[in-house]
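What follows is a short report on a single structure.
Heads up, one of the protein chains got dropped from this complex, but the rest are sitting where they should.
Chain IDs A and B follow the sequence of writing; residue 1 opens each chain.
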Amino acid sequence: MTRWLPRTYLTLVYLLLYVPIVVLVVFSFNDSRTGYAWGGLSLRWYESLFNNRAMVNAMWNSLWLALSAATVSTVIGALTALALHRYRFRGKKLLNGMLFVVMMSPEIVLAISLLALFLLVGLQLGYVSLLLAHVTFCLPFVVITVMARLSGFDESLPEAARDLGASDFTMTRTVLIPVIMPALLAGWLLGFTLSLDDVVVSTFVSGPSYEILPLRIYSMVRVGLKPEVNALGTLLLVFSLIMLMLSQWILIRSKR
Amino acid sequence: MKKLALAGMLAVGLTGCSSEEPQVLNLYNWSEYMPQEVLDRFTEETGIQVVYTTYDSNEAMYARLKLLDDSAAYDLAVPSTYYVSKMRQEDLLLPIDRSKIEGFDNLDPELVNLDIDPENKFSVPYLWGTTGLAVDTADIEGEPVTAWEDLWEDRFDGRVMLTNDMREVFHVGLRVLGYSGNSTNPDEIEAAYEKLSELMPSVRTFNSDAPRMPYLEGETDVGMIWNGEAVMGKDTMESLEYVYPEEGIIAWLDSFVIPKNAKNPEAAHQFISFVLQPEISALISEEIGYATPNLASRDLLPDEVANNRASYPNATDMINAEFQTDIGDDALQVYAKYWEMLKSGR
Partner (left out) sequence: MHSVMQQPFKTAVLILVWGWLLFLVLAPNLLVVGASVMTRDPVSFLSLPLNLDAYRQLFDPLYLEVFLHSLYMAAMTTLVCLLIGYPFAWALSKVGKQRQLILIFLLIVPFWTNSLVRTYALKLILATNGLLNSALMSIGLIDEPLQLLYTEGAVIIGLVYLLLPFMILPLYSVFEDLKQELLLASHDLGAGRFSTFVHVIVPLTLPGVLAGVMLVLLPAMGLFFVPDILGGSRNLLVGNVIKNQFLDARNWPFGAAASIVLTVTMAFLMFAHRLSKRRIGEEGA
């Protein structure tokens, strides 16, 4: 079969995927207020972004939330993956299935169920409720990432450690953790990004005491064309690109 | 176990970090309904930080306050007339301590002591305004648009915008049929729904976040708009006209209220007093185009604002005008059902 047809097709789809992103980046440097026409090069939208106190505050809140949600979910997720990998126990299939269901569930279903729970137990909506919700939807992704790493892992190593008299816990700490480190980092980065991007769940479980970036962006884009959004989007893009390259670099390096 | 303990400590440590803030006022308001300058000056004068969170409908504001209940940290909200009475009757508001409010006497006597809140124990008027017709005269050909009824004309196919506000949209439908915009009669509401669904093919979008934007962006030419939005829109687009429809405009009054679970009612009182200063009221009316009920500030307004009929209608403009009133939860449910049908229909 001719080779140019598939290639052209691939190129075309990639173009479509990237046009909006390129437009966003280019327009973030646009001086014009109206948003559609080109009015010259300018950094004014970046400037106005950083002069907006509420915006900067929401940025810090979001970063802090993403940092903590990624960390907590990585700790719990990694331990779960280890347990699933190493031990036989009753309900193992159920646990696996449940994590899969959480991953597949539409976010909105998760969102309202958590809202119902938080209201029932009287938890104030704010940082804590956001953290619990974000950890919940990040968890299965961390488990999967770590499991993938473990399944390709040479079983003779822990056996050897055990033969040498190491307890399970010591073995985990000294042998397993270093091996799964790349997966931990990749899972952490994935959780970080998921948390930073989430609108649907956060809409339901956030309160006025803790404003976060995605909700701030949401209220901005609903008002109409705001050039500040382009600037913010570009910053977020650069930020996620760095994170993504970092995680790929870690994964590739670990394979060698 | 060390790891577990660490995780636990981390979780506790993380939660502990977000408290201990300087004085904060959580203001819950309509989007684009308070100039940033006012907030900045308030912070400058009092040292109190203002966290400005927005909503785009009374229903959303009310539902969120109910939902958050004890954890609702909003110190100040700005419901429209009919929601003031609803929230007051449901015991959702803190009484306002008049001794802490300066400048209340400056308010227009016609806009205080209304049925929604006799003696204004729970509310202080912020701004009042109207919902009328917006017409982009540059893009409209033929007869000028003078009535709500005109929106149904074929020539506006795909060019109409409505506010994303259940009560207002049905108000228009009801008025076109000759009913009251505050109808609680299910038959009338259904008739309004039927009438409005004829309009739906023409409707491009619903917008209550910034109703001027679809006109400015060229997506729509004619439809509903709030007067302040029309005034703001005219600054960028000269051809955007505000028209008082023959069936009568929708009039409303938005008031400051303090939700019963406010964490900082003291700051809320301070903020109300701050806004009631004639100079600040004038600044707000000038910036965002709605009418201030603060009579003392009227003299401070530049002539082009005070004489702008869009912001300050005259007696002729107010013929047939109807104020929105509380219609009760049962009627609201009827509206809500038809509203969802209307928006999802094609």
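Going forward, a residue touches a chain if its C-beta (ideal position, glycine included) is under 8 Å from a C-beta of that chain, and two chains touch if they have at least 3 such contacts.
Bear in mind the structure is a predicted one, so any value in this text is a computation, not a measurement.
Student: Which of B:Lys66, B:Lys121, B:Arg155 or B:Arg309 touches the chain that is not shown?
Tutor: Reading the full complex, the residue touching the unseen chain is B:Lys66.
Student: From the list A:Leu43, A:Val56 or A:Leu244, which touches the chain that is not on show?
Tutor: If we include the chain that is not displayed, A:Leu244 is the one touching it.
Student: Across the whole complex, list the residues on chain B that are touched by the chain not included here.
Tutor: Chain B touches the chain not shown through residues 1, 4, 57, 59-60, 63-64, 66-67, 90, 158, 164, 203-207, 214, 217-219, 329, 333, 336-337, 340-341, 343-346.
Student: Can you list, in ascending order, the chain A residues touching the missing chain?
Tutor: Interface with the chain not displayed, on the chain A side: 6-7, 9-10, 13-14, 16-21, 23-24, 27, 35-36, 76, 79-80, 82-83, 87, 89, 91, 95, 98-102, 104-110, 112-117, 120, 132-133, 135-136, 139, 162, 167-170, 172, 193, 196-197, 199-200, 203-204, 214, 217-218, 221-222, 225, 229-230, 232-233, 236-237, 240-241, 243-244, 248.
One rule holds in what follows: only the chains that are shown with their structure count from here on.
Student: Per the centroid of Cα atoms for each chain, what is the distance between chain A and chain B, given in Å?
Tutor: Taking the mean C-alpha position of each chain, the two centres sit 36 Å apart.
Student: Which residues, counting only chain A, touch chain B once they are in their complex?
Tutor: 53-54, 64, 68, 71-72, 75-76, 79, 115, 119, 122-128, 131, 169, 207-211, 219, 222-225
Student: Help me check something: in the complex, which residues belonging to chain B touch chain A?
Tutor: Residues of chain B touching chain A: 1, 3-4, 6-7, 10-11, 14-15, 17-18, 26, 28, 31-32, 49, 51-54, 56, 67-74, 209-210, 213, 216-217.
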